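Structure, as structure tokens:
Just one protein chain is left out here, and the rest sit where they should.
Lettered A and B in written order, each chain numbered from 1.
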């Protein structure tokens, strides 16, 4: 079992305590999302609840298909309907439920109060418009800036994200930028209206490793300066350890573990999280020891799931896991936040919990 | 700007080459056809024979005829004399018919573009609705019904049963409207399908999700972020569309009895008026070449990633 050095995570936790207040700016409550496909109804998100406080970074971790992106797209009203459908749930932001808001209402929130950046900067920018057009259309709409002011703002934002000679680059098209630079443009665009919340959907997955670090640093730096809360969606636990305050682990459309970053890395309480941590390469571990992969496949979400969704891949399974779906229950926390996990087993002893 | 200039120059060179090739092939075919006015097999009175020979420079060796004719075209734009239409030069025939054909074709294209794009956008935006199904059903029908059948039905319906259009004639917009509609209909149908497919493809792209995530209203996203990309295939189709409109005009001019060059061409071909036929083939080659080049240019203007070559 590998564990990240607790020393690394302390700094993140400490800094978060100074910047986060207790009142959540976003509260997601029992969200259910399904998709109609050729194979039947796929229940992609099956009851997800969490909240995000001002200025903090919440990481949502899970394999592809675990519902982490869909959760956030659903909140923003960006799930394509059909085939997608939001079956139930609420997402309160600034006292209003995003999920029951009109299109108009949502438009005034998107970009202005909640901004998003996506995984692949190669495709997330419009290839037929200049960077200037794409940057200014947002500030002109939401902040009612004049063309001149919007341009000034765009130059300022590009400078802020570390693009040299921003006045010149404004006239360029996305294909004239490198991948990392495009992601910087995306970030500049997302932050240009100074949103309270930034949803970053795997912002570094499509980039080179060196660039990844730069982008994460940039995000952390901008967060410190502007006080933006960040929801970081990723499958890379390595990224999480460095920047997140709290972590939600998702599996098969559910949150299976929820804790502050320190507690999660020090004492993971769900077998899936343990598996994820085990599959991280570690410099200190023995070279001959193979990377542990989690055996098996995630369940088919188009079929009804009875009992625990992880049981077929789990080394601690009991009779009970076949029939009872575990719910999130508090565990002993090593940090300031409660530590919750959804498992019938006590992973430390390997015995069933009562 | 420099790109566009050098592109234009290069395309012009290619056009000359193409026209030259077409000319050479046509010339050879014309002289090779037995029973043509130039061959000796014809039995005509010697006086007329002499006149013909003098007029068409037939006593000169073939190579000289070839170059003389070519020089005539290049230096004076002179396509020669019509063989069947006495007292007419090919240029005169073209000058007479061209305005008719050109306005018919332009009107048809404009109609096809505006109707096709609108229908495509509407059906992509309301995908799966009754309107979408109806529009796309009509579009497939438009592609599947030959335009001469459509034209005949339209005449029956709008000229005889509900007389809102005149049967034939030329000059007023009302007279041009019906033929242009019939000519543009299959093109409009094809453009509608292309636009719809393009819209749906672009709608699924990530940058559109970005645009929505930026809080732009749906209308802005559709018109500014989706439509330009969706129109790229339509723009590339405009070359073939022009060809198809030119082709269709041959038949429609016949059905509606319009005095365009299309009707002359059918006459020229069936009556073996080779100079006239060749003049038209050359004219249409130039037209199509110019249109294709314009299409390439506008493609490059819309999509900055495309390099002109």
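FYI, a contact is a pair of C-beta atoms (placed from the backbone, for glycine too) under 8 Å apart; a residue touches a chain by one contact, two chains touch by 3 or more.
We adopt the following convention: contacts and distances are computed from a predicted model.
The chain absent from the displayed complex carries the UniProt protein name "Oligopeptide transport system permease protein OppC", chosen from "Protocatechuate 4,5-dioxygenase subunit alpha", "Succinate dehydrogenase cytochrome b subunit", "DNA ligase (ATP)" or "Oligopeptide transport system permease protein OppC". Set against the missing chain, the residues B:95, B:110 or B:156 yield one that touches it, B:156. Of the listed residues B:89, B:175, B:220 or B:285, the one in contact with the hidden chain in the full complex is B:285. Interface residues of chain B with the unshown chain, by the touch rule above, are 14-15, 17-18, 21-22, 26, 29, 33-35, 140-141, 143-146, 148-149, 152-153, 155-156, 160, 196-197, 200-201, 203-204, 239, 243, 246-247, 250-251, 254-255, 265-266, 269-270, 272, 277, 280-281, 284-285, 287-289, 292.
Just so it is clear, only the chains that are shown with their structure count from here on.
Once the centre of each chain is set as its mean CA position, chain A and chain B turn out to be 54 Å apart.
Those residues of chain A that touch chain B in the shared complex are 73, 76, 78, 82, 103-104, 106-112, 115-116, 118, 120, 123-129, 137-138, 141-142, 173, 175, 186, 189. Looking at the complex, you find that chain B touches chain A at residues 128, 205-207, 209-218, 220, 224-225, 228-229, 302-305.
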